[in-house]
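One chain of protein is taken out of this complex; the other chains stay put.
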Amino acid sequence: MTNNHPAYWAFLVHRVSGIALALFLPVHFWALGQALEGAARLDAFLAWTEQPLVKFAEWSLVLLLAAHLAGGLRVLALEFLPWRDWQKTLAAIAAAVSLAVGLAFALAL
Amino acid sequence: MTDRALKARVWRGAAEGAFREYEVPRHASQTVLDVVTHIQRVLDPTLAYRYACRVGMCGSCAMTVNGVPRWTCRTHVDKAAKNDRIEIAPLKNLPVIRDLVTDMREFFDKWARAKGRFEGNRTKKDDFARVRPESAARMQADAGIECIGCGVCYGACDVVSWNRDYLGPAALNRAWTLVMDARATGRAERLRAVAGDAGCHACHTHMSCTERCPKNLSPTAGIAGLKRAVAKAALRGEL
Partner (left out) sequence: MSARTETILWIAQRASAALLAACVLVHLATVIYAVQGGLSAAEILGRTRGNGAWFAFYSVFVLSAALHAPIGLRSVFSEWFGWRGASRDIALALFAMFIAWMGMRAVIAVFA
C-alpha cells in the first residue's frame, strides 16, 4: 500500500490521538471544575475514577497525550529544522517516547 | 525463468471499469512497462497506456502497481510482483481517460497556479547571473530540481485526495526551487500563490511523496521550506 510507511503511521497516530484529546478536554475540565462545588464533590469524583475501567481509560489518555506530544515534536522538527535523512529515526523516537511515558504512568498508577 | 508466467491484473475502462487478467511470460530484468507492452502488442491491442523514453527521463509512464505509484519503465517485476501476481492500475488522484492513461491537466495546471514558471529580469544584453553552487539557497534549489513531472507524488498524496484544491507535492516542490533561485523574480506573488489551505500549509508531512519519488527527491522538505518562507512573509505583512 502507498501509505504503509513510518511517516504515514506517525501521522495517523498523531491525528487520531489529537481528535481523542480534543473530545476529552471538556470532560477533563468539567471534572476539575467539580472542585467549585467543594472538596467533597471532587473527592466523590476521584473515588469514581478508582474503577479499573476508568483507570484503563486514564492510562489510554496519558498514552494518547504522550503520543500526540511526540508526534507533534516530530512535525515541528520536520518543518523547522534542516533535515535530510533522519525522518524515519524521528518516527521511531516519537514511538519510543510515547511508550516510555505510557509505561511510567502504568507503573505509577 | 521464461517458463514461469505472470498473472497481471490490468485496469480496463475509465472511472467505471474493471480489472482484466492476462498471463504474461516472465523474463529476466523484465520491467512493469515491459509487461504492459507485451499485453498491448501480443494479447490485446485495445489496451491504452502512455510511455515515451523507457529510461526514466520523460515522466510519462507512471501507474499504480500493486497499490503503489511507480515509474513503470524503471520498476522491475521482481521488485513489484508478489507470488507472480501483479496489479496494474492508472495513477490515483487523476481522472482516467482510458485504461492506464490519466488526464494530467489538473496536475500541470497546478504547477502554473503555483507560479512554477521561471521568469527573470535579465536580457541577452546582460552578463550571466553569478550563482555560487555551494551557496545555501542554490543547494536547496538543486535538491529539488531533478523532478521529471511523472505525477507519482501526486498519486501518492492523501492530502490531494482529501482536498481537491491542494496544489500537491510536485507543484509546490517546483515553486520552492524557484523561491530558492537567486535569478527568479516574482517571489512575493509566488509565496502568495502557495500559501494557505490549498497550498503548502495543507501538507501534514505524511511524506508519501518523499517515500515514492522515483528520483529520490523530498518534496516534503521543499514544502516545509515554503511553509516557513510564507509564514515569515505573513508576519512581515508582505503576504
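For reference, chains read A and B in written order, and residue numbers begin at 1 within each chain.
Operating definition for what follows: contacts are C-beta pairs under 8 Å (C-beta built on N, C-alpha and C of every residue); 3 or more make two chains touch, one makes a residue touch a chain.
Note that this is a predicted model, so its numbers are computed, not measured.
Colleague: Relative to the complete complex, which of the depicted chains are touched by the chain excluded from display?
Modeller: The omitted chain makes contact with A, B across the full complex.
Colleague: For the chain not shown, which residue from B:Ala80, B:Val159 or B:Ala221 touches it across the whole complex?
Modeller: B:Val159
Colleague: For the chain not shown, which residue from B:Pro90, B:Gly199 or B:Gly222 touches it across the whole complex?
Modeller: B:Gly199
Colleague: Kindly note down the residues of chain B that lie in touch with the hidden chain.
Modeller: 159, 162-163, 192, 195-199, 201-202, 204, 227, 230-231, 234-235, 239
Colleague: Touching the absent chain: which residues on chain A qualify?
Modeller: Residues 15, 18-19, 21-22, 25-26, 28-36, 39-40, 42-43, 46, 49-50, 62, 65-66, 69, 72-73, 75-76, 79-80, 101, 104-105, 108-109 of chain A touch the chain absent from view.
Simple rule for what comes next: only the chains that are shown with their structure count from here on.
Colleague: Please report how many Å separate the Cα centroid of chain A from that of chain B, as a whole number.
Modeller: Averaging C-alpha atoms per chain gives centres 35 Å apart.
Colleague: Could you please specify the touching residues of chain A with respect to chain B in the complex?
Modeller: 1-3, 5, 7-8, 11, 15, 74-75, 78-80, 83-84, 87
Colleague: Under the definition above, what is the set of chain B residues touching chain A in their complex?
Modeller: My answer: residues 67-69, 92, 155-156, 158, 204-208, 210-212, 218, 220-221, 224, 227-228.
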